[in-house]
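Every protein chain but one is kept in place in this view of the complex.
Residue numbering begins at 1 within each chain, and the chains themselves are lettered A, B and C in the order written.
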Amino acid sequence: MTETRERSKEVQIWFGPQHPGITGNMSVQTWLDGDTLTRGITHVGYLHRAFEKLMERRLYIQSFPIVCRICVPEPDTNEWLLASALEELSGLDREVPEKARWIRTLVLEMSRLGAMLMVLGGHAGSMGLGPAPQWMIALRDLVLDRFEELTGGRVYHMYIVYGGVRRDLPEGFAERMEQTLKTIESKLPLIDDVIFGSAVFRKRAMGVGVVPREWAFEMGISGPVIRAMGIPKDVRKDEPYEKYAELDFDVVTEEGSDIFARAMVRRREIQQSIDLIRQILARMPKEGPYCAELPNMLEWTIPVGQTYVRAESSRGEMGYYVVTDGSKKLRRVHVRGPSYVHGVSLLERLIPGTNIADLAPLMVSLQVCPPEIER
Amino acid sequence: MEFNSIQEVLDFAVRQEQKAGRFYGLMAEKSTDVVARKFFREMVGEERKHEAKLKAIKSGKLSGFSGQGTPQMNLTEVLGEPVFREDITLQEGLIIAMRAEKDAYEMYEGLKAFARDEELKKILEGLAAEELEHKARMESIYDQVVQREN
Amino acid sequence: MSLKHVLQPFNAWVQAFSKPYTIPMKDTMRPGADRYRGWHINDVEKCVGCGTCADICQNAAIDMVPVKDPVKGDSGLRPKIDYGRCCWCALCVDVCTTGSLGMSNEYTWVEKDPEKCRYTPGVDAKPWDGSEKGWRQEEGFSLIVKDRVPMPMLDPKERIKTWAEVVVGYSVEEARKEAARCVSCGLCVAACPAHMHIPDYIGAIRDGDFEKALDFIYDNNPMPEMCGKVCTRRCEGVCSVGIQGEPLAIRWLKRFATEQFEDFAKVLHPEVKRVGEGKKVAVVGGGPSGVTVAYYLAVRGFEVTIYEALPQLGGATFFGIPKYRFPMPSLEKQVDLLKKAGVKIVTDHRVEKDEFRRLLEENDALFFGTGLMKPYKLGVPGEDLEGVIYALDLLRDHHVGKKVEVGESVVVVGGGNVAIDASRVSRRLGAEVTIAYRRRREDMPADDEEIEDAEAEGIELVTQSIPLRVEKLENGKLDFIWGPAEMVPPDRPGGRPKPKLIEGVENHLQVDRVIVAIGQKGEFEWMPEEVAEKVVTSRGWVEVDETGMTQWPGIFAGGDLVNSTADAISAIADGLKAVEGIQQFTLEGLSVSKS
Partner (left out) sequence: MKEILKEIEERFGPIWERVQRPKLAQVGIEPAKAVPLLTWLKEHRGYVTLVHLSAVDWIEQGEFQLTWLLGNPETEERLMICSRIDRENPAAETVSGLWPQAVTYEQEINEMFGVSFPGSPRQGVPFILEGWKDIPPMRRDFDTVAFVEKHIPGREGRKHIDTRTYIGEKFGEKGYLHD
């Protein structure tokens, strides 16, 4: 056995950037021995849009249409992070109205729900389970319908801004949201059947892509990946923001730290998000302003300062490091996406010994999002 | 006074305008205030224009009167009656002018009672309306110039 | 792993017979949500072309393009959107000062020619024009600040006991906060008769650079502290922020900037251009127009002398405007700068016919801005009775320090700023005051704020009242008799509606004084006949050409005598025009015609 290994020739394969199994525009340069990967290097740069640089020459308000574009499945977390950092640095955080905080929490949870639905479909899709991803995307579309009526846009919402949100909830929104949640819930057992009930999925997901527990803290792993190790880490609990401290929910954890456990965390968090949205809508204030009184956004300046704000995105801890210099524009904004760790350092470490067919499921399970890596 | 024909009425009206013109001319000569003097001179010109209009109607070049319908303000009725002095001002000149137009209007209105046929009545009505229009215009100038802040 | 896990995926096949999620293509043309951000619409009549939409567009997708001639309050520009760049963030809609820009909920548009995907909403017709739905501005969210920083004022009950300035003035924080509301569109510049650099000095105040602000201000206004306190502020009338909110407090900001400095000469650094060296100009009348001519000619090296009949320069702003609005030290500061600029000032000196002829001989050009110094009379019976006085006389006597008495109650006839000034002065002299005005409140030429202040001070306003006559009563008081008026439409569109007396009704008001403030006129007795004959019109005004020159070559005029608006800033604008006219005239080697 050892002998054959030594004699076999290592083959180099570029996995991506155009590959259906890749989670976005990136590529992994891999070295194969047979069908086993021996080494891998993550390459990004295929969709670098220099957002951080662009924001250095834009007014603060003009940065909102930019940050949401960092993440297609979940733009709202980015909007919230920028808003919250600027509010903290300018001192406006004290004036954000109660209703705005509730609506923001609602939007953040809706976006988590949409993203989780999408990635769960990705889990199945990466293993060639055809129908499930289509259903998941269709379900996500129902969430987008609600986003459309709430924010005026389906994908890029540009809704959470400095001081609050841009519009009030439309008439009858809660009822329609409830209807959407019911529809999603009614389809979930079926999803369970075709994904978690599938022998193919179970066989390929269980025990594959195991992240050792001792890497958890040192590497800064977060989100479903760390929760699938049985470690209850969730920014919504660790440093609660907006209205999360007032909501009733438990951190979802699974044991096993494999692809299956991560998918299961996501599956259970879909239900968690549905429950949270119901709680939020039940407690949504009827009256009151939905945005603080804003200064003239064309001339607004923020005093010198720096901060790091974070939120629990569907992928893990999303953070914004924001530096202001007293001018009308950002000095520096640096986006810390969970994929930066999951998609480069962690992925590269997990690759050796993985079967090439499992690379795509592995990347999906780490929820690697290239735009977050290169911004 | 009785008129037998439209021509007679119009001749009379022309003479009235000429009289008014001579009156303003005299005022312009006598007054010492430069603004009043210029105003009266302007009025001489105005009366000449009226005269020309009447003549045009008489010779058939113009078919009738056409007032702009300037709304009445009844200013003339309220304001006092100035007398002519050498140092008469524009304000007093304007009052005199609007009073003169009002008098002319009342004269034609009065003459209407003596008109024998409808044709004549109509022409007198036209003349009266014309004078009323002049009065309104004078009032309007007064309002703009004198009562700028009232 | 059990058989269940092998079989369960076949549930997917069962779904093949259920109703699909996907919608057939023919049904996809559903409308966007009620507030969908689709293609733009613009109500071009409402739009004033302020350009804030273009300023906020982070993609630079919006060009402001001319669609009609610029007028005061409308730049004539309209946004043209490049859909190759637009990201439908709708910040342009949210920042729009007028609320004219919106987005329809239409999201599909197929076009072969990419050039067509650039259009001017509201100008280039589109199927979604007039769309009821889509993204619009909403109450509760604004990217500009609609509320003005309130100006601290003395309490009305207190201020009628003193002559102290009613308006306290902004603090540095308040001024910078107010200045930060400006969107720098510049519509105000068009409306200001002097075309002051308004967005620039407001920007300097916002940035805390008050010296720079003063420099911008003095660049075309030599009496800014006066304007900062009493200007009629046409600028604020067209302020784009004021369309949906309160206009920028442009006047108060100018006031703030000028109040930061004790001595303007120390902070102003005019570029010295000695183009007028050796040329002499006489200025008759030291009002705002004369001061403007004198100052800017002096900094250009001309030798300028101002002749003023009253003891102080300032014209109507000196003798007409009460000190609780424009205190003497403010005026003196500005006059002081004039002296430092080298202007010779001769006060208490009335130029008469012969001297005028001599000045014409001795100077290269002559400017007069002698203002409207005489009141028009009421023109009703009884106005010669003792106790019927003129507001102009009252104000002048009061300001030059003569003792004036108004008794216990007065009626002020008129609705302009002079009437309001006379009322508020009378109130401070202890009288109960009624203002009788012929038209409606909204027709009053006086500044709105002034009217409000007057009312707050307990002055009563009786509108649509036409004075009929004044009679003397046995108790020594005057009986002011007036009749009610109805309003008839104006002669021409945009004109003032007219009051028409309703005959047969008489109202009485017992007063000690009737103060007449219905209008003012110029006087020309001091002017040589031959000059007056040439320059004066039949309405009592002076006509000038575009360089400020009268019919008499070399004689220039400006101020209330010339313009129809009769306010200080228009007088300053006239002065600026004459500065250029005089410079041109004298430097081209022409001299005052002796004919």
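Keep this in mind: a residue touches a chain if its C-beta (ideal position, glycine included) is under 8 Å from a C-beta of that chain, and two chains touch if they have at least 3 such contacts.
Everything numeric here is computed off the predicted structure, so don't read it as measured data.
Taking every chain of the complex into account, the absent chain touches A, C. Here one chain is not drawn; of A:R57, A:K182, A:R213 or A:R283, the residue touching it is A:R57. Contact with the omitted chain, checked across C:R136, C:R181 or C:H197, is made by C:H197. Looking at C:D155, C:E271 or C:D354, the residue that reaches the missing chain in the full complex is C:E271. When the whole complex is considered, the residue among A:R39, A:R69, A:R176 or A:R336 that touches the unshown chain is A:R336. Taking the complete complex into account, C:M64 is the one of C:A12, C:I41 or C:M64 that touches the chain left out. Mapped onto chain A, the interface with the missing chain covers residues 44-45, 48, 50, 52-54, 56-57, 88, 216-220, 233, 238-239, 306-308, 317, 319, 321, 323, 331-332, 334, 336, 340-341, 344-346, 349, 374.
By the touch criterion stated above, the residues of chain C touching the omitted chain are 49-51, 54, 60, 62-66, 70, 75, 77, 82, 84-85, 115, 118, 184-187, 189-190, 195, 197, 199, 215, 218-220, 268, 270-271, 296, 299, 576, 579.
By our rule, only the chains that are shown with their structure count from here on.
Our note on geometry: chain A versus chain C, Cα centroid distance of 54 Å, whole angstroms. Touching chain C in their complex are the following residues of chain A: 58-59, 61-66, 129-132, 134-135, 138, 141, 145, 148-149, 152-153, 156, 158, 164, 166-168, 170, 190, 193-194, 197-200, 202-203, 289-291, 293-300. Against chain C, the residues of chain B that register as touching in their complex are 34-35, 38-39, 41-42, 70-75, 77-80, 90-91, 95, 140-141, 143, 145-150. Taken in their complex, chain C has these residues touching chain B: 376-377, 379-381, 383, 413-419, 437-439, 445-446, 466-468, 483, 488-489, 491, 496, 498-501, 503, 517-521, 524, 527, 529, 532-533, 536-540, 566.
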